[in-house]
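The other protein chains are all here in position, but one chain of the complex has been omitted.
We call the chains A and B, going by the order they appear; numbering starts again at 1 in every chain.
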Amino acid sequence: MVEALTHAAAHSGADHAGNGHASHVSLQYHPGLPIPNGKLIVWLFLSTEIMFFAGLIGTYIVLRFGAPTWPMPHEVHLSEPIGAFNTFVLICSSVTIVLALEAARASQSTSAKGWLLATLALGSVFLGVKMYEYNAKFAHGIYPWRPHSLIYEKADLNYAAAVRLRLEALKSQFDAEDSSLKAALDPEALETDSRVVTLREKLAVVDDEIAYEKKAEITAATDPLNAERHVALEDLADRIMPLVHDGGEEHGLNDAHEWLRLPIRIPGGNMWASTYFLLTGFHALHVLIGLIVFTLMIPMTLDVARAGFVENIGLYWHFVDLVWIFLFPLLYLF
Amino acid sequence: MGKFWSLLFLLVPVLGVASFVVAPWYKFWLPLDISEHGHTIDHLFYFILWLTGVVFVITECVLFWFLWRYDSKGRAHPVQYTHGSHSLEIVWTIVPSAVLLFIAIYQMNAWADSKIHNPGAGPDGIIGTADDMLPTLEVTGRQFEWRLRYPGLKAQGKLGDADDIFVVNDLHIPVNEEILIELKSADVLHSFFLPNMRVKQDAVPGMKIPVWFRATQTGTYDLVCAELCGWGHYKMKGRLTVESRDDFNHWLEQKYREQTATKDSQPTEKGDSE
Partner (left out) sequence: MSSTTADSHAHEHAPAAGRAQIGKFLSTYVFSRDHKIIGIQFLFSTLIWFLIGGLLALGIRWQLAWPWAEMPVIGKMLFSAEGGQISPEFYTVLFTMHATVMIFFVIIPILAGAFGNFLIPLMIGAEDMAFPTLNMLSYWFMWPAFFAMGSSFFVAGGAAKSGWTSYPPLSLTDLNGQTLWLIGLTFVGVSSMMGSINYMTTIIQMRAPGMTMFRLPMTIWAMFITAILQAFALPVLTAAGFMQLLDRLLGTGFFIPPGWTAGNAAMASGGGQPLLWQHLFWFYSHPAVYIMILPAMGMVSDIISCFARKPLFGYKPMVYSIAGIAGLGFIVWGHHMFISGMNPALGMTFMVSTMMIALPSAIKTFNWLGTVWGGNIRFTTAMLFALSFVSMFIIGGLSGIFMAATPVDIFIHDTYFIVAHFHYVLFSGTAMGVFGAIYFWYPKMFGRLMNEKWGKVHFFFTFIFLNGTFFTMHILGAVGFPRRLADPYHYQTFAHLQSLNIFMTWCAIGMVSVQSIFALNFILSLFLGPKAGRNPWHANGLEWQAPSPPGHGNFDFQPVVYRGPYEYGSPEVDTDYYPQTQPVPEKELIPAPAAH
């Protein structure tokens, strides 16, 4: 286009004159907010994080209140005291990081470092307790991934079948061990040997459970219209792990004999596991990231110059804390 | 050149309107409507078509006229140095919002009739009371076919007992009767689409969704799956046959006989996982 070209010609004079990284001036601005850019972008980042967890928590709420039934804390081995303790730990860590900031502002690098380490320690305690809680779940076969966990939604025939399979597996295993022991030990030692004794006890348990299971399965399977059907299966499930609706704990076979690990019946248990590990998992991940940053900060000298940085990571840490403040009642109390 | 480009922009409303005018001549238009409620939907379609059409023509013509009139070539007059007009802003905020609100309210009944007033809930609107209408049949989408399940003629049209009749892809319904379908899916999402009936509803695994309509013309029409359900989505095709009550009953009995003759045609219970 002609015009543009003529303009180009007109301006090209000024152009090479000011092709000007050479005369590079450092510019001044009029900032819209009286805070450093670093702090602003951290706030903005946290707002995206809020939306992220809003998505997760929203999912939890929708799924939970959409579900026909939802397990009681005890049924999924969720202990409020432990959760409360962890909440307390996190809140303390929020305090310590603030103290670290104050110290840094006063250029008392060493005490700042101290508070930072305290925060680091508390955060690690939180994660440690989480690990412990997770282990408790795994120990009871409560987890949301393949191979299929021990959770079954309802006590139906394929639940019973699963129980039978587990029992038969145990039996054959024990029989094998028994015979190998027989071979190893000489007959008179056999009766007194502790291993043999415990093994025999276990076998006894398994045997009579197998017998019970057979009976239940048969009553259930034989004629479907029989009212006994459900009763039998429910009883089977209750023997293994009773549902606690009044919150009072009863003990089932699985609790009596840790090694049994029979399939358990928890209505809504699978969905519970999915959401529980989703929410706490992503939160734990955020805690972990915070701890990593803290560790990286240990070699630094935390004086006024670094105060801004301490403040920003502090903001992040408060956020992680806040998320937990939401998660705890949501997952443990309601 | 400016004039030329202005004319190019004038082509937009001209050809746009033209194509909508000629399309119906070649049957490139709304398919035959054989449903009772369909005309309300079509009416709304036409109403919005006219309304947006007018907006479309006016705005596009105004654009053309400004381009034509204010082409910089051949006239160096001072431009209208203005930063806007408060009163104009108010006008073109109020008017469209009024129009839009009107459309919004105007269509509500049509929506309620076709998706909210479920005859399966009866006049009292509560599901599970005596006055509820029993489903005419149960439709289950599965990759890649439509599984239909009619209640047998004997047991006063209850679904789920021994004499249910199972058909695949061949949907028959009696004419001039309220039809209530229980829509389910055995695997992934599907969509139950009867173009001539102006009916479309997704089938969602784990949900039972009611679909109701009333056919006014006999004949055979298309049953289309309108939600992507895998590689075979395009061939998940059924046929809708609207026929008189008698023909319908004959057809049912015949189906029943075929089914009892060849038991193996019975699909497994997998079709309805609650």
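Note that a contact is a pair of C-beta atoms (placed from the backbone, for glycine too) under 8 Å apart; a residue touches a chain by one contact, two chains touch by 3 or more.
Here the structure is a predicted model, which is why all the values come from computation and not from measurement.
Between the chain not shown and the residues A:Asn86, A:Thr119, A:Asn270 or A:Asn312, the one that touches is A:Asn270. Against the chain not shown here, chain B presents residues 1-2, 5, 8-9, 12, 15-16, 19-20, 23, 26-31, 40-41, 44-45, 48-49, 51-52, 55-56, 59-60, 62-63, 66-67, 70-72, 76-85, 88-89, 92-93, 96-97, 100-101, 103-104, 107-108, 110-112, 114-116, 143, 187-189, 191, 193, 195-196, 198-207, 209, 221-222, 224, 226-235, 237, 273-274. Mapped onto chain A, the interface with the missing chain covers residues 1, 3-5, 7-12, 14-15, 17-33, 37, 40-41, 44-45, 47-49, 51-56, 58-59, 62-63, 66-67, 144-146, 148-149, 151-153, 268, 270-271, 273-275, 277-278, 282.
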